[in-house]
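Only one structure is covered here, and it is reproduced in the block below.
For this view, one protein chain was removed and the others were kept in their places.
For chain A:
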Amino acid sequence: MLSEGADLAGFRRATRRLVAAGVPPERIVWEIGEATSLFGAGADPSDGPPLQLPRAVGELIPMVVPHSDPERYALLYTLIWRATQGERALLDVASDPLVHRLHLMRKAIGRDLHKMHAFLRFRRVEAGPPERFAAWFEPEHHILEAAAPFFVERFRSFAWTILTPEGSVHWDTDTLRFGPPGRREDVPDGDGFEAGWRDYYESTFNPARLNLDAMRAEMPKKYWRNMPETAAIPRLVRDAAMRTSQMIERGPQMPVKRDPVKAVAAMSDQNPTSLDELNAIIQRSEPLVPGATQAVLGEGPIGAPIAFVGEQPGDQEDLQGRPFVGPAGQLFSRAMEQAGLTRGDVYVTNAVKHFKFTLRGKRRIHEKPTAGEVSHYRWWLDRELEFVQPKIVVALGATAVLALAGKAVPITRNRGPFEFGGKPFQGFITVHPSYLLRLPDEEAKAMAYEGFVDDLRRIGDLAA
């Protein structure tokens, strides 16, 4: 004797006992009713020992128990019985009549759940805050408990109630409670947005494609009475043929207004026409990886003979909004000075315009941009360099090379003048100044620094 609805716990208890006692399915009569209390609390006794069921069987049971077919428990017990009697792979044999029937039942439950999630309509009860909504729904099977978590995940931030003829469920933005059955009248008979929804439903319908069978197959009539938009269906269907034939008979129309030629011409001219415009776009845009304070723009005069392209802004650059102002930037300025270049005369910028980091405690640790991020920012860099029109562009480090060449190029082998391909300027590859800071050994550091200054001298000569 199991209780009404989806009595999973009762079925589990009974099954454990029956299997433990070795009772075959044909000797059991499953009854459903409110009479569980007849046995008294003590009479519906201890669980039998837990069963070792194949996983697929364990998963299937809770998905069939909500079915309204009174035979469901008997069918499930037969399945369990056969599985415990050696047919452990039984569920794999979808062609077996029992398995086939249980699969159909599971599918029906899945469909009922899906339709409840789809066709339930909330109406607002209180404007709040917090807002409160209510809905009336009539599922085909005993699925209220199984259906509720979906609504919690989706509508966590406001309160709602779902009433059905078998029970109700309430969410107060914090806990889920199940309660007694409700009545349709307990839900208000309208909502401020329902007329708008009906308008939408009617407008999105295309009368030239009328296909009632397809609609009814997916949205059976039994659901219609709780869906506000379906009131329009008879009229939409009635008028469809007329609307379509009118469209066809009316034939082509001559345009009343002539072509707005000017507007079309203006439209094609949408690219930024100056570095300032481009920079404004960059500043407005979202960082690809969230977290950066601001976009760090390039710096230096338009027409500068040399443009340096670094990797991406660091911690200091991100806070100050200027490129090459952190430790590596300071080293870079010193090296430039030694090489006879003036920072104010050259253009400096980065391949990627936003700082990317991982937090370690309170410190923001720089993280290298990925290839995808570099190509995302490439557009801007290309445009930027078109406006600046440098004679020579220097890639500082691997990321800059990737951005300028569009592919990875090994630095050590290609250090020096380099053709980036299809560009209106000369190219040059050298290391990134932060590389000099990272070298562990003082001697190596000094040597690398000299090499870097030499490169800068060469660049100065090439640009002269």
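Note that in this section contacts are C-beta pairs under 8 Å (C-beta built on N, C-alpha and C of every residue); 3 or more make two chains touch, one makes a residue touch a chain; residues count from 1.
In the analysis below, contacts and distances are computed from a predicted model.
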Missing chain's UniProt protein name, "Putative DNA modification/repair radical SAM protein", "Signal transduction protein", "ABC transporter permease subunit" or "Formylmethanofuran dehydrogenase subunit A"? "Putative DNA modification/repair radical SAM protein"
Residue of A:Ala21, A:Met254, A:Leu359 or A:Ala464 touching the missing chain in the full complex: A:Met254
Going by the contact rule already stated, which one of A:Glu26, A:Glu153 or A:Asp189 would touch the omitted chain in the full complex? A:Glu153
With the missing chain put back, one of A:Leu236, A:Leu275, A:Leu319 or A:Val409 would touch it. Which one? A:Leu236
Listed residues A:Asn206, A:Gln283 or A:Thr358, member touching the removed chain: A:Asn206
Absent-chain contact - pick from A:Val65, A:Ala135 or A:Leu385: A:Ala135
Missing-chain contact, candidates A:Arg12, A:Arg82 or A:Arg121, resolves to A:Arg121
So that we can see where the missing chain sits, which residues of chain A does it touch? 89, 92-97, 100, 114, 117-124, 131, 133, 135, 150, 153-158, 191-197, 199-215, 218-219, 227, 229-230, 233, 236-237, 240-241, 244, 247-248, 250-260, 263-264, 266-267, 269-271, 281, 285-286, 288-289, 370-373, 375-376, 379-380
